[in-house]
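Shown here: the complex without one of its protein chains, the others still in place.
We just call them A, B and C in the order they show up, numbering each chain from 1.
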């Protein structure tokens, strides 16, 4: 398969560029009989853009999903579901002046090499954060399937720059509060500090990174297809498709490298006739298979490459050094926008693996 | 594809269990005309097992590769290359007593669920670290292909528990020294401290984790197939197939989440008519494509699950709580053994992507 | 991958139903730098519908392709190309009355079983011949790539019912004349007889089948990825995606079963320093690889299932026997419409295989 599809049983193929006609996705492998309408996509699309212009780019477009295929009489048919969102607010002129000046830390330069200069550079083109709209739409379908078997996927902002949320929150609290603050942090005190950190970076003509955690509750044990299609490996791969992700870790993650076995191992217990672990340092994955405990995965999001501060770059046409100060409408921090994309990447991967082990039927109900 | 294959153009399929007849691999997609003999595999197989019984399990078997197919008159033929190593030193009785007592942090429990109790539990079976022998053999083929186009893949131990090697080493130093110490750390002072840390853990009936870094030098810019088959995503997926990996990060990785754009962005420069970056915080990947700078990826390796110290577990047959103290021959630290496996996972993924962009020809030379 | 994608390097994913909003396709893996515009699709889309209402269904809609992504400034970008055609002329009421009466020889019955009754049955839904519009659009992209390396793919009608065209025609004659007659037979005398055969079937309230041959000229030797991704196997698989195909054969095909080796073997000759064969009974494929001679493949197209004549069927809701006389607008013969679809299926498969052996570069020219 060429590189724009992911998933073996639940296959998501995305298309579209930031300043092209549409952002779109084909979801193939969705079981027949899932109720689905265009309205189902609205909440999640709205969540991508916090309604707080102090911390997001002024390119605020209302995105509405169109279902082009795969749904009939309000239910999925088993045929591929094509979904699009129109690109409306495009100001391509912002980019013309700087097309030969690759932004440091952005895909501009390698994309130019990879596609021989033919790639659509406007607004980052295919590499824009806006393209996550496609993933998010696929995630809506995936989450409806997961909700049908009581699995909840919950992403939220855990850190912005040095501001870290360490408070232990229940799944219910995360679910209820994560979209209340523009920063997508369910801990209100921390959310406010994060907002200040983003504003400070913006005012300095700069940007800032952060960490998103995603928890999955209620996934049964034994999901995954090791040795190569491991659950953690496939989740990691999907998560690296979210722009700006630079690291992925499960459970205590990199911290595990510093621990001894007696500290890191999660003891088993029988509780209510079920096998559970006392702690969940493993983040719910053992040997590439789900352990039955919550899947806890964290991704590092780098600061937005596009900043107003002057930077050193090169003029690629002239092959000489140059200076760049990025104009245009850019987010000082992409973490809040990335939260629903992370959730979607996880949801899509879980559905694929649940279909592979037969834990979601091919027909959801008989008509 | 079922889950035991990886790679689209250079496809690696592994088979075999720790205490079965063999560990094996089929490498499909290797170009014709690569010189290859059984002797080529010996150095790398030997590297898997440090000759220092103070820090590794006493199960020290001499592994020799057999080429079953795909090589004729000393050259690869373009047909699939099947490779096996026999399992000789198996003491399966060690495991019989504890087969109903899943080891905390091990795949025992979810594997039992996934395979309905039919999985070969002896020595971890399919989930044993020994299975990396298959990946390492595929890596030998991959590295020969990479060396042919002057690409070097260099993994080494960067941390054991709290002992971290921060010294900046050149690629030449890493290459020359990483296999000198049993811990696979190319910095001799640090290597010694790491060894002590492992011995201390072992003497405490415990185990210890660590960090492996892998650098790839000389990879051209523009390699990768975004949006989903990103270079970083595919590397991460392959790396999670190495047992005990709990996190993967590129460049400054999770540290990027704490930085501002002006700190994290790598400025471009023209040097000798080539585009380079002043720093390499990105670890050589931008937008899922190689940037032309070294690929720097780090993995967190958790401490070995199997420890002598008594642990809390469950008797899965009786569904009751139980105690477990793991006997048998176990490594107090799997980091040193994982170094060649990490290198192999990276090499195999790079060859796959280089073939996809046409950077390795389908026939290496004409006969 | 779920079932609506084909091709490993040149991946075609189709979506859409006969009476839904659109028929669409995502073409992933097209090299950057191919000139492409919406006008490029018009000729081929027009070819799907012969302008002769005596032999085709009165549902004659003018199809126009929209490019949704993957093209910028008139060239392909290397990103996925999404293409759609709107469905305008839909009379879904024709189908409501008979939705519980599966048409003999149609997919109605097994589709209902497979999708639990949720499939869009209107106009055959996902199984309609109209869906070949997606394949044809992908074929346009593929044929532009093939033309760039002087490869010509030429499908034409070879038989309608008992009327068979045995006249040996040159590639130039086939190319010049195949779309002149509504039956898509390049032999004018035969074309006229075929037309009469179709009209006779129609007047009898019946339908009729036929044979399409597709020749590919100028494909180099050695293309194919045996043992499983054989050139003939992959062509056959793609061709069975064209509705109504019941058989695929290469060269003399089933006739070869009746021959002796001395009759069937194609003797080699050196001509102008090239290896050719005197005959081409093999149809250009040996051992799953192209031989360098023209690829000659033939498909059997069954008669249209939907006929006015009364037929025996079942009422699937009541599970009782029933009678059916299909109303609505149906083609008495789908062979003419299938000609460009067959050509597209072959073109798409060849591009995939040419990319796999590196015979089409990843960037067509440098900008």
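What we mean here is this: a residue touches a chain if its C-beta (ideal position, glycine included) is under 8 Å from a C-beta of that chain, and two chains touch if they have at least 3 such contacts.
Everything quoted here is computed from the prediction, not taken from an experiment.
S.K.: Among C:27, C:68, C:289 or C:351, choose the residue that contacts the chain missing from this document, as touch is defined above.
M.R.: C:289
S.K.: For the chain left out of this view, which of B:48, B:106 or B:126 touches it?
M.R.: Among B:48, B:106 or B:126, only B:126 touches the chain that is not shown.
S.K.: By the contact criterion defined above, which parts of subunit A meet the unshown chain? Give residue numbers in ascending order.
M.R.: 8-9, 356-358, 361-362
S.K.: Considering the entire assembly, which residues of subunit C contact the chain that has been omitted?
M.R.: Residues in contact with the chain left out: 1-6, 8, 12, 14, 102-107, 109-111, 113-114, 126-127, 131, 159, 161-162, 201, 204, 206-211, 220-230, 232-234, 236-241, 243, 245-270, 273, 275, 277-278, 281-283, 286-292, 300-307, 309, 311-314, 316, 319-321, 356-357.
S.K.: Over the whole complex, note the residues of subunit B touching the chain we left out.
M.R.: Contacting residues on subunit B, toward the hidden partner: 1-5, 7-11, 13-17, 20-22, 24, 26, 28-29, 32-33, 66-70, 72, 75-82, 84, 114-120, 122, 125-126, 363-367.
We take it that only the chains that are shown with their structure count from here on.
S.K.: Quick one: most central chain, C-alpha centroids?
M.R.: A
S.K.: If more than half of the interface residue numbers appear on both sides, call it same; otherwise different. Which is it for subunit B and subunit C?
M.R.: Because over half of the interface numbers appear in both copies, subunit C and subunit B meet with the same residues.
S.K.: What is the chain whose Cα centre is as far as it gets from that of subunit A?
M.R.: Max centre-to-centre separation from subunit A belongs to C.
S.K.: Let me have the rounded angstrom distance from the C-alpha centre of subunit A over to the C-alpha centre of subunit C, please.
M.R.: 38
S.K.: Distance-wise, how many Å sit between the C-alpha centres of subunit A and subunit B, to the nearest whole number?
M.R.: 27
S.K.: How many angstrom lie between the CA centroids of subunit B and subunit C, rounded to a whole number?
M.R.: 46
S.K.: Show the residues in subunit C shared as contacts by 2 or more other chains, in ascending order.
M.R.: Subunit C, residues with two or more chain partners: 8-9.
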